[in-house]
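What you see is the complex with one protein chain gone and the rest in place.
The first chain written gets the first letter, and so on, giving A and B; residue counts start at 1 in each chain.
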Amino acid sequence: MEETAGIYFFSYSGALGLILLGVFAMVTSRHIIRIILGLMLLEAGVNLFLIIIGYRANAIAPIIVEGQNAAMVDPIPQALVLTAIVIGVAVQALALALVIKTYKAYGTLDTKELAQRIAEESGTHVIDGIPTEEKQV
Amino acid sequence: MTLLSGLIFTIGLGLLLIVVIKSLIFEQVLTGGIGSIILEQAPNDVGTANIVSSVLLAYRGLDTLGELTVLFVAATAVGLVLGQPRPDAPRDPDAGFILRSAADLLFPFMIILGAYIILHGHLTPGGGFQGGAILAAAFFIPILASPSSPLNHKVSSLVEGLAGSAFILIGLLALFDKGYFLAPLLGTGEVGELFSAGSLPLLYLAVGLKVGAELAGLLARLHETEV
Partner (left out) sequence: MNAIWLVILPILGAFLLPLVYRQNTRVGTWIGPFILGLSLILAFGLWGDIAANGVQTILMGGFPAPVGIVFYVDHLALLFVIMLVLGTLVLWLGKEKGNIQEETLLLLIVAGGSGLVLSGDLFNIYVFYEIVAVASYGLAASRGSYAASLRFLILGALGSSLLLLGIALIYAITGTLNLAHLATHPEILQGTVGLTAFALILIGLGVKAELFPVNTWVPEVYTTASARISALLGGLISKMALLVILRLLVLLYDTSAAHLLLLTLGVLGVITGELAAMRATHLRQVLAYSSIGQLGLVAIAFSIPGPAGIIAGIALALHHALVKPALFMLTKAWGKQLSHLAGASQSLLTTILFLVLALSLIGIPPLPGFWAKFLLLKGALATNIAAYQMVITVVLIATVIETIYFMRIVRVMFNTKPPPIKAPALQELVPALVFVTLLFISVLNLGTIGKSLEIVATSAADKSIYMNFLPL
């Protein structure tokens, strides 16, 4: 039991580190490419977390081999992670396509600056999510 | 300001998750969840040696259909965002002789490897997604080597549409035959044989073709766009 707790501790710490690093990068960076890299870290951390949940001590991969009777790890998290990875790839591809178009249209990838530009285009001024009075022209 | 609030949010989330993980490790976790039931039943219910693929395609087949749909949504959205490239758009020059020949040489081997992984998905690690990714790479590497001969998007979207519909049609056949959408058909066969697990390898073939066409189309779209 002691041994398993050690394995769990190290692997959960790894997942936690990836998740926190990803979240930190996403909420503090202003450059969109860095935010997307943070997103990838976050997704990797969550996927690792899912895989660890399925871990059982001294168990093998869930594939039936003749003459093999060892316990198997939980197959469900593995299937879930496969699904989650593909979904993550899809979202990242769309994000990169949008990055290409945004850069072409605005010449910047700074989120704050983009928010200002969006507000200016629609004729309003939004600062930190709060619309302010229209500028006198 | 952003840095500070972001730091506070991250530290808060971190402390919360540390408490959660502590209780996950040291407290009694409920055993006998659905995972162990599946480990017991899967060989008789579905008949795959690789139990993960019976979870993916039989027990949670609807998730896999949803996942194919997400990929399709993303490909459609990328098409909508990037639009059609202009036919007279400047292309990168072709790579040198060595790169082009290597790409041509790799092509058949990668197709064979991809097909092998798809068709043995119910026996060994691998399956439609992994094999499909290799198929997509097989079509994408020649494009990287010689950008002047682009991917035929008409063919790729045809494969995409038909493979996706084939997955649903197999599911609907099961609905009419057994009364349940995506129920396993054609018996289980002998566990561990190539021709076993009933309709599951057919589903994996559809998944592999769809993923391959989708990813190749996506990558080619991104590559064709001039920045």
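In this text, a residue touches a chain if its C-beta (ideal position, glycine included) is under 8 Å from a C-beta of that chain, and two chains touch if they have at least 3 such contacts.
Since the model is a prediction, treat every value here as computed from it, not as a measurement.
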{"item": "Touch with the omitted chain, as defined above, among B:47, B:114, B:171 or B:201", "value": "B:171"}
{"item": "Interface with the unshown chain - residue positions in chain A", "value": "19, 22-23, 26-27, 32, 35-36, 39, 42-43, 46, 49-50, 53, 76-77, 80, 83-84, 87, 90-91, 94-95, 98-99, 101-102, 105-106, 111, 114-115, 117-119, 121-124, 126, 129-134"}
{"item": "Interface with the unshown chain - residue positions in chain B", "value": "16-17, 19-20, 23-24, 29-35, 37-38, 41, 45, 58-63, 65-67, 69-70, 72-74, 76-77, 79-81, 154, 157-158, 160-162, 164-165, 168, 171-172, 174-175, 178-184"}
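Quick note on the criterion: only the chains that are shown with their structure count from here on.
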{"item": "Whole-Å separation of chain centres (CA-atom averages), chain A against chain B", "value": "18"}
{"item": "Contact footprint of chain B on chain A as seen in their complex", "value": "5, 8-9, 12-13, 16, 19-20, 23-24, 27-28, 30, 54, 61-66, 72, 74-80, 82-83, 86-87, 89-91, 93-94, 96-98, 100-101, 103-104"}
{"item": "Complex interface listing, chain B residues touching chain A", "value": "2-3, 5-7, 9-10, 13-14, 17-18, 21, 24-26, 33-36, 38-39, 42-43, 49-52, 55-56, 60, 63-64, 66-67, 70-71, 73-75, 77-78, 81-82, 124-125, 129, 191-192, 211, 215, 218, 221-222, 225, 227"}
